[in-house]
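Removed from the display is one protein chain of the complex; every other protein chain stays in position.
And now, chain A:
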Amino acid sequence: MPERDGTLPAPEPLPGGALSPAEPVLEVRDLARLYPLTRGVLFRKQIGAVRAVDTVSFDLHRGETLGIVGESGCGKSTLARVLVSLERPTAGRIRFKGEDITRLSGRALKAVRRNIQMVFQDPYTSLNPRMTVGDIIGEPFEIHPEAAPKGSRRRKVQELLDVVGLNPEYLNRYPHQFSGGQRQRIGIARGLALNPEIIVCDEPVSALDVSVQAQVVNLLEKLQDEFGLSYVFIAHDLSVVRHISDRVAVMYLGRFAEIGTDTEIYDHPTHPYTQALLSAVPVPDPGARDGRERILLAGDVPSPADPPSGCRFRTRCWKAQDRCAQEVPLLAVPAGLATAKGPAAHPSACHFAEVRPDVVPVASGPVP
């Protein structure tokens, strides 16, 4: 493995991949991103807002992967863009290693961006077709010249290619000469170039074929162990998210419905939306067809420009009562489950949270 610069100390092995007790690298509090809806050209008037991300809070620890799952339109990609400062939050705070980075600009913002990088979903459109691979991966060094002195850049780019499993001789090729999986490796190499501490991955494998997807997932896990990276891993595929994440947040209409460790969310979900989502995922095991209750949600996701009052899921929820329309459920350990102390006791934004074992997919065969 090529040597890395001193910005990243050797990662300490985390016991069993568990959460580090130390201070989180990223603290997000009540983050919101609203897009105004306007009317009129001369006398522009705001008539409302699309609440893409609305009061989202979480911590991210060193070496940890936080998975964020949700259906299209739930705001997960907007959240990713706000986290890497591609968009300004409308409200809320983001703290990186204790420092508030929400309102930074200029040089200070640039310094922070070095540490929070992004890997995009579509390896076909996120790489400039007119640039060589060497220029694409080396471009971060143009923006942050302090990261690598001019003479060493070519060597650094070759090291990065090697780290992501591509031939270092491919430096002068163009993106179209690579397959989808290889292009995603190029995107990952670019994300790694500046030795970031956090990488936000927005659907990094969803454009890839099944047999190639595993290669990229394994690569991301290897890099995390090697460099002590923290990931925010955003995807709609619940199986991939479970595989890679230490903790998982389920997002619906701009808010977190539930957050917890992978076991808490996947084996003991308490929010009705999580339960419906899990019950709908097809499991590649015909033996699992039986003995599993499938919750079919009625209708579609409401518009984020006009979200339902109270609980946002109530319009599709089979448990909804009057209280759900009036009172916004907070993302906290539900009172009824707090005493249980087991895996069911994790934050869930539902007034009537409870465990429902019949929706959780159970392996019918032996676990390999």
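The rule is short, and it goes like this: a residue touches a chain if its C-beta (ideal position, glycine included) is under 8 Å from a C-beta of that chain, and two chains touch if they have at least 3 such contacts; residues count from 1.
Heads up, the rule we're going with is that contacts and distances are computed from a predicted model.
Asks: UniProt protein name for the omitted subunit, picking from "Phenylacetate-CoA oxygenase subunit PaaI", "Phosphite transport system permease protein HtxE", "ABC transporter ATP-binding protein" or "Membrane protein (TIGR02226 family)"?
Replies: When "Phenylacetate-CoA oxygenase subunit PaaI", "Phosphite transport system permease protein HtxE", "ABC transporter ATP-binding protein" or "Membrane protein (TIGR02226 family)" are compared with UniProt, the left-out chain turns out to be "ABC transporter ATP-binding protein".
Asks: Tell me which residue among A:34, A:50, A:148 or A:278 touches the hidden chain in the full complex.
Replies: Touches the omitted chain: A:278.
Asks: Taking the full complex into account, find the residue in A:38, A:152, A:239 or A:326 that is in contact with the omitted chain.
Replies: A:239
Asks: Thinking of the whole complex, not just what is shown, which of A:300, A:327 or A:358 touches the missing chain?
Replies: A:300
Asks: With the full complex in mind, choose from A:63, A:181 or A:347 the residue touching the hidden chain.
Replies: With A:63, A:181 or A:347 as choices, the missing chain is touched by A:181.
Asks: In terms of residues, what is the contact footprint of the unshown chain on chain A?
Replies: For chain A, the residues touching the absent chain are 71-72, 179, 181-182, 209-215, 217-218, 221, 236, 238-240, 242-244, 262-263, 266, 276-289, 294, 296-297, 299-300, 360-363, 365, 367-368.
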